[in-house]
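Note that one protein chain of the assembly has been removed; the remaining protein chains are unaltered in position.
As written, the chains take the letters A, B and C, and residue 1 is the first residue of each chain.
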Amino acid sequence: MTQLPGLLDTEALRKDFPILDRQVHDGQKLVYLDNAATSQKPRQVLDALSEYYERYNANVHRGVHVLAEEATALYEGARDKVAEFINAPSRDEVIFTKNASESLNLVANMLGWADEPYRVDSETEIVITEMEHHSNIVPWQLLAQRTGAKLKWFGLTDDGRLDLSNIDQVITEKTKIVSFVLVSNILGTQNPVEAIVRRAQEVGALVCVDASQAAPHMPLDVQALQADFVAFTGHKMCGPTGIGVLWGRQELLEDLPPFLGGGEMIETVSMHSSTYAPAPHKFEAGTPPIAQAVGLGAAIDYLNSIGMDKIFAHEHALTEYAVKRLLEVPDIRIIGPTTAEERGAAISFTLGDIHPHDVGQVLDEQGIAVRVGHHCARPVCLRYGIPATTRASFYLYSTPAEIDALVDGLEHVRNFFG
Amino acid sequence: MTQLPGLLDTEALRKDFPILDRQVHDGQKLVYLDNAATSQKPRQVLDALSEYYERYNANVHRGVHVLAEEATALYEGARDKVAEFINAPSRDEVIFTKNASESLNLVANMLGWADEPYRVDSETEIVITEMEHHSNIVPWQLLAQRTGAKLKWFGLTDDGRLDLSNIDQVITEKTKIVSFVLVSNILGTQNPVEAIVRRAQEVGALVCVDASQAAPHMPLDVQALQADFVAFTGHKMCGPTGIGVLWGRQELLEDLPPFLGGGEMIETVSMHSSTYAPAPHKFEAGTPPIAQAVGLGAAIDYLNSIGMDKIFAHEHALTEYAVKRLLEVPDIRIIGPTTAEERGAAISFTLGDIHPHDVGQVLDEQGIAVRVGHHCARPVCLRYGIPATTRASFYLYSTPAEIDALVDGLEHVRNFFG
Amino acid sequence: MYQEVILDHYKHPHGRGLRDGDAEVHHVNPTCGDEITLRVKYDGTTIEDVSYEGQGCSISQASASVLNELLVGKDLSDARKIQETFLELMQSKGKLEPDDAMEEILEDAVAFAGVSKYPARVKCALLSWMAWKDATAQVLGGADAEKETTA
Partner (left out) sequence: MYQEVILDHYKHPHGRGLRDGDAEVHHVNPTCGDEITLRVKYDGTTIEDVSYEGQGCSISQASASVLNELLVGKDLSDARKIQETFLELMQSKGKLEPDDAMEEILEDAVAFAGVSKYPARVKCALLSWMAWKDATAQVLGGADAEKETTA
């Protein structure tokens, strides 16, 4: 078996993930390399979910009975865990949403309805990049359409990095918000936050970071990032589906208007007018994803018990190995950085002129789960003149043996269609 | 033991709900009468959740690997179950949201951004009622503020019913949307849909029904309702937290603009513009609450296995018994209808001048979980000149013995503060 | 949580009713609707009277009664000390076992220790104290002048 420095003890870890034992297609061992789409969940998270429903389930806040108090303590306890995980200055800066997409839409909508100095309107500009996930493109397109603001973006270099050469023309005095991805889900690229934040601060623009592919894989420190908003999603970091996070700076959350209206987010309601609770509740309308927050808290405990720096080192070693092995496959073209530096553990590629659908399907027949398509980042495919890619992506339980299986699988694909 | 006609076999049913065996405060048996806030979950639902995560978990749509296809089939299968449960003409009319509040905000936002003839603007009027949950008030207040539309509402009669005497003045040619609750979560009142729909249709207004307190408790037929939108929430009907439903008529969903933008809801994206997928996907941005939809599907299977008409009969019998028994308690005042006719199984009351917080707390010490406060319907408290109420609410596993325990508990409260 | 002392104050409140004062405030606990109108009257830095009227649960009513009993006649600096100690106790989430020193400062108010275990009720217990702090700031200004909210 391949030994790489910095790997986790995956043999032990994999026992925590029941699904990894699954066999598919009559006896093929599952090789799950679709972690950028969603991660698998450890027993510890599933147990936390079951325990919540079997012992504590109640609606949160304002209840005076035991279950309501326990459920509230668990839900708010999950908020504490998230705050600590991202080094938030205050727990009140952590807003629970349903997924990263809602988090990003929340930012866009707050700015659309905000008063000055935050208000996005026809005199102002919004900046994104060409490597964004659709969830960080469409909300801004909608905002631009609805307010008349101008949408601008950074292009990409041939080797899959942001082209910041024209940063002073892209981010200008008119820019109100710069929203970009920390680690790309299609290219794997890790972006240089500092340069962008510095320029944004120069012109007084807010910065929103889409950390959906970062939070699961590396230490995340919102204070070090110096961003104003950071969004991520629970299901990619060992947590349940149905839960996302938006972190925002307290002053902003105080100043900005609410988005969804309803129970929980109010201070006092009359038929004529309402006032709103302080953040984070102001942005959490209706019964929140209680069990899912508890599950995310358990996921964070799990990740912490391993250590985010160790997880990062593990994936970095795997990525280095994977890039090397993949480049041995004839006709392969990696879309994105071809080294493991400043990149995450999602690797997209094309294989000659074999269509990614066919690559994915034949890999699947061997039990290897990868994702094929435009990965909700179609502008990247357009940029590189390809219809789609095949993407393999790793997580803390991934192994060099699975990368070997992928490479063997690709050989089989080539022979099959050769 | 009290025997009432029409009761379910709760002894058998309660075995499905692990939490109902819980003891609180050192040995008090839990008497859970807070079902209008959230319901408990049967084993069958928890098993479906675990099974999903342990065997099928993957991101849905567009995957060509086994897990992705199975997860997609399960998620879309849940949509089929919901469609059948509410007798929707088409499965494509069922949108998954995170809760009823999001569903209602979705309707309000669609209409705010819509083209004619749906557009809500400063020339138009929105109609709600004084008994709405905050989640069906605040979204409309926000819409009215942001568009300049006028918000109007139906008042309440002294016995807790809608006052429709001025219906022709409230709903006028200017009305674009009438949104109201089918069964009130605070008063218990079941509202006369037909009269309102008839008038709305006369003036060409759309109708949105908040069925959050109806879907869990009685057969729901969106075609019979003749509404245009129907919203409800999973956690009140034996399903998980983190999932809600919006049903909408197909032509409307085709014509109306999207709300949240992101992955899943698009057809094709370029940096310059995007087109949207057909409904329901157009309204489901980002990774949906996959496991929660599967859980809601299991909840629906569970409810169907009992029968919604039987559940309704059970709760009706309990409500009749509860109203009778509660009215025996000195100084009690039921806020809402004092008979079981045209009402659901949530009963609000005040007890002399003992504050509901104290009522709830002393009941809790006896293991009896009720909700106290304004129940996210503060205008109702204002209307009846009370600061808050105590609310007991029943579900399919509630028993006459639990109602007896409540009545005994209230006696104890009276003595305690007497 | 319902200590005898609390029930006593609830059933037989001290100094209830609105009397003459130097400042009046109205505080509301929006989550449960508890309300209090409170007036303070100072003679220099001596608290001459704290009068109040309101509606709410036994905890918020009893707490206002205890406040009246403890603070009237005290000098502001002593009163502040009591208020801060009470705040500390209420925010202790049931983890603070009042010692003799604390009992000496808080007198009847130590009976609220049990309430601190119930997050939903802590605000009820603090309502009148926050109102007093606010009203005092209006009369005497100073470090207390920042607006306090009980929300």
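The rule is simple: contacts are C-beta pairs under 8 Å (C-beta built on N, C-alpha and C of every residue); 3 or more make two chains touch, one makes a residue touch a chain.
Quantities reported herein were computed from a predicted structural model and do not represent experimental measurements.
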Query - Touch partners, limited to displayed chains, of the chain removed from view - result: A, B
Report summary line: Considering the complete complex, of B:Gln23, B:Thr268, B:Asn304 or B:Thr339, the missing chain is touched by B:Thr268
Requested in this report: Among A:His374, A:Arg391 or A:Arg414, choose the residue that contacts the chain missing from this document, as touch is defined above.
Outcome: A:His374
Query - Omitted-chain contact residue, chosen from A:Gly6, A:Gly148, A:Pro330 or A:Pro387 - result: A:Pro387
Query - Of A:Ile137, A:Val362, A:Ala377 or A:Ala392, the residue in touch with the unshown chain - result: A:Val362
**Report entry** Among B:Asn35, B:Asn57, B:Thr72 or B:Asn191, residue touching the chain not depicted
**Finding:** B:Thr72
Report summary line: Missing-chain contacts on chain A, rising order, are 354-358, 361-362, 372-374, 381, 387-388, 416-417
**Report entry** Where the missing chain touches chain B, by residue
**Finding:** 61-64, 68-69, 72-73, 267-268, 277-278
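The rule is short, and it goes like this: only the chains that are shown with their structure count from here on.
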**Report entry** B-C or A-C, whichever has more C-beta pairs in contact
**Finding:** B-C
Query - Central chain (by mean CA position) - result: B
**Report entry** Averaged-CA centre spacing for the pair chain C and chain A, given as whole angstrom
**Finding:** 47
Report summary line: Where chain C touches two or more other chains at once, the residues are 31-32, 118, 120-121
Query raised in the report: For chain A, which residues are shared contacts with two or more other chains?
Result: 62-64, 68, 268
